[in-house]
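See structure below.
All protein chains of the complex are present and in place, except for one that has been dropped.
So, chain A:
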Amino acid sequence: YCLSGHPTLPCNVLKFKSTTIMLDCGLDMTSTLNFLPLPLVQSPRLSNLPGWSLKDGNAFLDKIYIIPSLSFRRANNLSTVDVILISNYALYDALPIHTRHTGFTAQCMPRNHQCQKAQSASLLLPSPLKDAVEVSTWRRCYTMQEVNSALSKIQLVGYSQKIELFGAVQVTPLSSGYALGSSNWIIQSHYEKVSYVSGSSLLTTHPQPMDQASLKNSDVLVLTGLTQIPTANPDGMVGEFCSNLALTVRNGGNVLVPCYPSGVIYDLLECLYQYIDSAGLSSVPLYFISPVANSSLEFSQIFAEWLCHNKQSKVYLPEPPFPHAELIQTNKLKHYPSIHGDFSNDFRQPCVVFTGHPSLRFGDVVHFMELWGKSSLNTVIFTEPDFSYLEALAPYQPLAMKCIYCPIDTRLNFIQVSKLLKEVQPLHVVCPEQYTQPPPAQSHRMDLMIDCQPPAMSYRRAEVLALPFKRRYEKIEIMPELADSLVPMEIKPGISLATVSAVLHTKDNKHLLQPPPRPAQPTSGKKRKRVSDDVPDCKVLKPLLSGSIPVEQFVQTLEKHGFSDIKVEDTAKGHIVLLQEAETLIQIEEDSTHIICDNDEMLRVRLRDLVLKFLQKF
C-alpha cells in the first residue's frame, strides 16, 4: 500500500506473512507554503497581502494532516498496523497522528531504529511543534502530550540488530549513510527477503557509510527517498554555499540559513569551520537558533559509534568527533533556544544565522526575514530541498535581500541507484511512480529515471501493489529424537528421502515437529465400549507408495511364503496373478496393484505386506 504521494516522504504499508508493517510516516509540509508566515509581531503588511489565504490554523492544519490520515483509514484500518519502522529523523512527523487516531496500541511498538539519534531526534521532533504550540491554532494538529505518548512507544534498535516480530518475520535496520541514524530496513522471513531503501547516500559525510552487502539477495527492493534535485552536485553546492556566505559577510551583510536543526547542518558547520579560517572570516559569529539547538549539537558528539570511520577514530584519541565543539569552545558558534533572552544581548552583526523552519512560515526564521529582508546586503541561502524557495519567499516580496538556492541533498541520485541495483541484484524493484519517468520539467533527461532489469514496479498514492513473490516454504524444526528415528533412502544420487510422521507444535509462529507419541495403551477403565470406539481414526495417514512390482520376483516370493497354484496371465497393461486356491486375484500394472480377494483378513494382510516389500513408501 502506498499512502503518500510524495516520493521523498514515503509512507508505505507492507503486509507480509500476517504482519502489517508501516514503513515510515513522514508529514508533507509543503502545503504550508499556501499560508502566510506566522510572524513574531503582527505585521499589517503581511496580513494585508492578497493572494494567500488568511485562513490561519484550523483549515490549514486539517488539510495537511487529514489528507494522509484519511487515506490511511480508507486503505486500511490503521489499528491493524503491527509496527512502524522509521528510517530517518525526517520521517516520523506523522507518528503522533497515527498513535492518537488509531488506537494503535502499545502492544507493538514502533521501532525507531535511530538508536543513536533517537533521543536527540525525539527532542528534534517537537521543535517545529513547540513553535506550533505557541500559536494556538496549531494545537489541533497534535500536542506535546501526544508527542510524548507517541515517543514512549518507540523502541530503539541498533544497526544490524535483528528483531523478531511475532516470530513470523525478522526486521533488521542497516546503515543508510544519509544522516545520523538513518537506516534502511530488511524485512525477512526464513525464505523471503524484502529490503526497504529510503533516503540513502553513498557520499561520505558524517554518518556511517551505507551497508550495501546486506541488501544482496533480496526478493524485493522497495526504493524511496531519492534525491529531490538530481541535477545538483552536493559538493558543488557546499562550495557555492560557502563562497556566497563569505561574499555577503565581507560586504557587511548578514546571512540567514533556514534549516532543520539536525542533519545537513552538521556538515555545513564542518565545512564552515574549515572555510572561515581560510577566508579570514573567523571573527564573524555564527548563531544557531532553535529550541533544540543545544541538544542537537551535544547529541551529535556522543554518538561516535554511529559515525563514519574518520569521526570514530577521533573519539579514540579522545576528541569530539565534530569540529563544532571547537567552534563553540572558541565562541565562534553560539546557540540559543530562541531569539528571546540571551540572544538579543549577544547579537552582533554581520553574522550568520541558522534557524528554522525552512518553509519560512513559522519559527524564528520569520523574524529574521522581516528584519533583514529590506537590505540588499543580506543574503538568505536555502539548503533544504524540501520546499520550493520561490514559493517560500513569495509572501515576503518585494524583497531586497539576495536569495541563493544551494540545495544540498546527499541522497541517492539516479546514477548511484543504477550502480546500487547492479551491485545488490534484487529480483524485483518497487518504487514510486515518479521515479520511473523523467521529471516533468526536464522530460528529455532520460537519465533522470530508474533504469533496471526487470523494469521497476511503480506504485501511486493509495494504490495497492501485490509484491511478486510467492511464499513456498516455512521453517520448521525437527526434534533430534525424531531426526534420529528417520530412515532416509537414497532415491537418486545425492537425493535422499525420508518419511516423516510427527506431531506438529506451533507456538509463537514457530513450528516444531516432535516425535509421535507411543500408541496409547487401551484404557481398561472404560467399561462401556461402544461399537464406534472401534472405528479407526481415518485421519491416520498411510504413506504413499511408489515403484513397480517385478512380477517374476513377486511370484517367487509368493511361493516362498507358501502360496502354491499360482497362475500368471499377461494383460495389455501388466499381469494378473491368480491364486486359485484362495480365489484371489492380483492385478499388477506399472503404477497400480489391485488385490481382489475374499473376505479373509489374514490372507489379505499377508499379501499386502508382501506387495509392500517391493514398493517405496513416502
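Everything that follows uses one rule, which is that a residue touches a chain if its C-beta (ideal position, glycine included) is under 8 Å from a C-beta of that chain, and two chains touch if they have at least 3 such contacts; residues count from 1.
As a convention for this text, contacts and distances are computed from a predicted model.
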Check your understanding: According to its UniProt record, what is the protein name of the omitted chain, chosen from "Coatomer subunit gamma", "Integrator complex subunit 11", "Ubiquitin-like protein ATG12" or "pyruvate dehydrogenase (acetyl-transferring)"?
Key -> "Integrator complex subunit 11"
Check your understanding: Which listed residue, A:V352, A:A392, A:A502 or A:L558, touches the chain dropped from view?
Key -> A:A502
Practice item. Out of A:L203, A:C351, A:A394 or A:L486, point to the residue that touches the absent chain in the complete complex. Key: A:L486
Revision key, fill the gap. Only one of A:N294, A:S418 or A:T436 touches the unshown chain, namely A:N294
Practice item. Against the chain that's been left off, what residues of chain A make contact? List them. Key: 115-116, 119, 157-162, 172, 190-191, 294-295, 298-299, 301-305, 312, 315-316, 318, 320-321, 471-481, 483, 486, 488, 491-492, 494-506, 511-513, 516-517, 520, 531-532, 534-549, 590-599, 601, 604-605, 608, 611-612, 615, 618
